[in-house]
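I have a structure I would like to understand better, so I am pasting it below and will then ask my questions one at a time.
Only one protein chain is missing from this complex, and each of the others stays in its spot.
What follows is subunit A.
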Amino acid sequence: MLFFSFFKTLVDQEVTVELKNDIELKGTLKSVDQFLNLKLDNISCSNESRYPHLSSVRNIFIRGSTVRYVYLDKNMVDINLLQDAARREAMSAKK
């Protein structure tokens, strides 16, 4: 559940999602669930030529299994907090 919690801290921030079909979508992360399905608002697409209608799309729901990368800004991540959470999760898994 660590990644789920982590993504929840990123809600309302701007992220770029790269899908497995090489498409990059940039937008405000609106929600995330336990499958890491993502919902983005105000999207813009790096190569709109492949899907011309994306310019008329306001918000988008992306199935978690089709995501390759999520690009984050460096200062969006509190590394100490994340390390701490990772250790805590590892500890509780051991018990």
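For the reader, a short list of remarks on this structure follows.
As a convention for this text, a residue touches a chain if its C-beta (ideal position, glycine included) is under 8 Å from a C-beta of that chain, and two chains touch if they have at least 3 such contacts; residues count from 1.
The rule is simple: contacts and distances are computed from a predicted model.
The complex includes a chain that is not drawn, and of the options "U6 snRNA-associated Sm-like protein LSm1", "Superoxide dismutase", "Glycosylated lysosomal membrane protein" or "NOC3p-domain-containing protein" the UniProt name matching it is "U6 snRNA-associated Sm-like protein LSm1".
In the full complex, subunit A touches the omitted chain through residues 4, 19-21, 30-35, 37, 39, 43, 49-63, 66, 92, 95.
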